[in-house]
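Starting off with a structure, shown below.
Note that this complex is displayed minus one protein chain, with the remaining chains in position.
The block that comes next holds chain A.
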């Protein structure tokens, strides 16, 4: 993979990665910001500095963006190295489109509070669902309370 020293000012405009046999389909402009969606649902926005065929990424000046409804909040994170298996997608952010969006930025504390409330209401809905299904004789296995032997714990 092509690794660029983050201290140096990056003057490379495009990056084409070729592996031994076949080329890895990745042509990107390095001067623009990129958005990365991770498998755990997080969104990272930063300058892409390195990518390889496994989608391992190096992002500089990364910001974690939390979206709740129409509002979002940013948490500055610095330099990120992301292991490829956790990446869902990587997109180039179009700066013009970004200024066009109807989304409203709020401060970090507010968005974290909204996120917490959203998680809470989701969990409550899950519980009602689970209870209603249980009453009808259907118990769905929950992977978070199941240990490695397939034993479900009741909490």
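Here is the rule we go by: contacts are C-beta pairs under 8 Å (C-beta built on N, C-alpha and C of every residue); 3 or more make two chains touch, one makes a residue touch a chain; residues count from 1.
Basically, contacts and distances are computed from a predicted model.
Participant: Name the absent chain by its UniProt protein name; which of "AP complex subunit sigma", "SPT3 homolog, SAGA and STAGA complex component", "pyruvate dehydrogenase (acetyl-transferring)" or "U6 snRNA-associated Sm-like protein LSm2" is it?
Facilitator: Cross-referencing UniProt, the chain left out corresponds to "U6 snRNA-associated Sm-like protein LSm2".
Participant: State which residues belonging to chain A touch the missing partner chain.
Facilitator: 21-28, 35, 37, 39-41, 43, 53, 55, 65, 67, 70, 72, 84-85, 87-95, 97-98, 100-101, 103, 125-126, 128-129, 132-133, 136, 138, 140-144
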